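One structure follows; several queries about it will come next.
Our next item is subunit A:
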Amino acid sequence: MSWLLALPIAIPFLTAVATFLTRDMPVGRWLSIIGSAILLAASIVLMNTVLREGVIAGQMGGWAAPFGITLVADLLSAVMVLITAIVAVAVSIYALADVDEKMERLGYHALFNMLIAGVVGAFVTGDLFNLYVWFEVMLIASFGLLVLGGRPEQIDGGVKYVALNLVSTIMFLTGIGLLYGMTGTLNMADLASAVDTADQQLLTVVAVLFMIAFGVKAAVFPLFFWLPASYHTPAFSVSAVFAGLLTKVGVYALLRMFTLVFDHDTAFTHTILLWVAGFTMVVGVLGAAAQSDMRKILSFHIVSQIGYMILGLALLTPLAIVGAVFYLVHHIVVKANLFLIAGVAQRIAGGTELSRIGGLYKSAPFLAVLFVIPAFSLAGFPPLSGFWAKFLLVKATLEIEAWFIAFIALAVGLLTIYSMTKIWAQAFWEPHPDGVEPKLSKLSTRERNAFLIPIAGLAILTVIIGTMPEPFVQFAERSAAQLLDPTPYITAVLGEQP
Partner candidate 1 sequence: MNTFGLNVMLAVAWVAFTGTVSLSSLIVGFVIGYAALWLIQPLIGASTYHRRVYAWLKLIVMFHYELIVSSLAVAADVLTPKHRARPAIIEMPLDVKSDAGILLVTNLISLTPGTLSLDVSEDRKTLLIHAMFADDHDALRKSLKDGMERWVIDAVEGA
Partner candidate 2 sequence: MEVLFAITIGVLVAASVYLMLSNHLLRFIFGLVLISNAANLTIFVAGRLTDGAPPLIPVGADAPEIAANALPQALVLTAIVIGFGLFAFAIVLVFRAWTSLNSLTPDEMRLAEPEEAHK
Partner candidate 3 sequence: MSEIIAGSLIILGGVFALIGALGLVRMPDVLIRMHASTKIGTLSTGLILAGCAVVFGTPDIIIRVVAIVLFILLTAPIGAHMMGRSVVSTGVPLWKNEETEKDNLDEMLIKDHPATD
Partner candidate 4 sequence: MDGFLELSLEIGFLCVVVSVGLAFIRMVKGPSLQDRVVALDFMTVAIVAFCGLAAVRYNTAAFLDVALVLALVGFLATVALARFAERNTFRNREETHNE
């Protein structure tokens, strides 16, 4: 078990080492793809095992929980690892055409793989401090990737990104210190029961501190500023990974901690989350409406969509958690893909600023098709993945008669449509202002393949989730059941409790 859990972390690290040592050679990029593929294989095995055997845990160093560090995978963790691997494969292929040699020599592949390692680590760890460590791995790698290339706007975005994320990191660390000081343990499964004997009032306060720390990572209102300030600046491969994965780690952490550990005063904590969700959705989507750059629009939409996931957590009904889990998976696939597409648009049409480009529908119809799928999935059109995600959440809100938040969720959906059609109308339909014909044939065959294969792959995944949602819904249901009743999780980590 322990190997199954450790390999998804070890593989990207080994890949990083290999790519770094070969960074002056052209094999680095292929190593990166191979490494991601192996990671994918490992995560499929992991997923398969979790599906078959339920929650699995491995004690690192062979030290029993809660003394050593436990890696643990329930369905949520497993699917997050799997989806991370999928995105990693897609982006490392995409990088063949997107990342130039200069960036490669500066260690792009190593940073990328370490970022993936950090993300995976955060998903499979069962230890709070270890979670902090993986957050940092991820964070520092993202710092590097964000500014790689060193264009002035990258630096500007980087300053904001770094500053605000550092604040969050420190708060997280402080929170860990306080929680340890209250309970004497760091193992999350152990914490679940240890908090029961702690001072409940104080626990609520610490919970809020964690909520804020993770809230920054997840980019919720009013802590999301770093995201729209920076996500449009780095290389497209980079922003695709960021858009797909990074905020989701924050959401994952919230989901985990606020179902497993901080479930003592949900009337308070989850009500806050509900408000946060509402504001996040609205502010994000309005932010997007105010933008005129493709990547900026997409960035603000990340914020908005995070609101939906938080909404699922806030409602805390089985169906709502199902929705949140489904949303999480759907959004990673779709949002990463949209950023990848933006990269192709930039390459062939000459930019991402909507008023400066156009003609993609006429000249690059295949790209248009590939755009429509994730874009309308994001907007929640059936039968694409986003529809089911939204459907589940709206159903969950309506079931508990939370009319207002349901209205918000739906209205935000409408504004999402507005934004997606804005991109569609201005970048695809509208003729190019300079009369350029942005054809895909401008790209070399190698570039075209590297760009379009991952995009098409993710688009197909979106369609598959959308048209055959049953296994995914079932999966999300099982996953939600595990989150809402963490007994198997705790048992897997700590063994049978008296």
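Candidates were picked such that all candidates are chains of the complex that A comes from, given by their letters.
Please note the rule applied: contacts are C-beta pairs under 8 Å (C-beta built on N, C-alpha and C of every residue); 3 or more make two chains touch, one makes a residue touch a chain; residues count from 1.
Given the structure is predicted, the values throughout are model-derived calculations rather than measurements.
Pick the candidate that touches subunit A in this complex from 1, 2, 3 or 4.
Result for subunit A: touching candidate is 2.
For the complex, which residues does subunit A have touching candidate 2?
Of all residues in subunit A, those touching candidate 2 are 129, 133, 136, 139-140, 143-144, 147, 150, 152-160, 162-163, 166-167, 169-170, 173-174, 176-178, 180-181, 228-230, 232-233, 290-293, 296.
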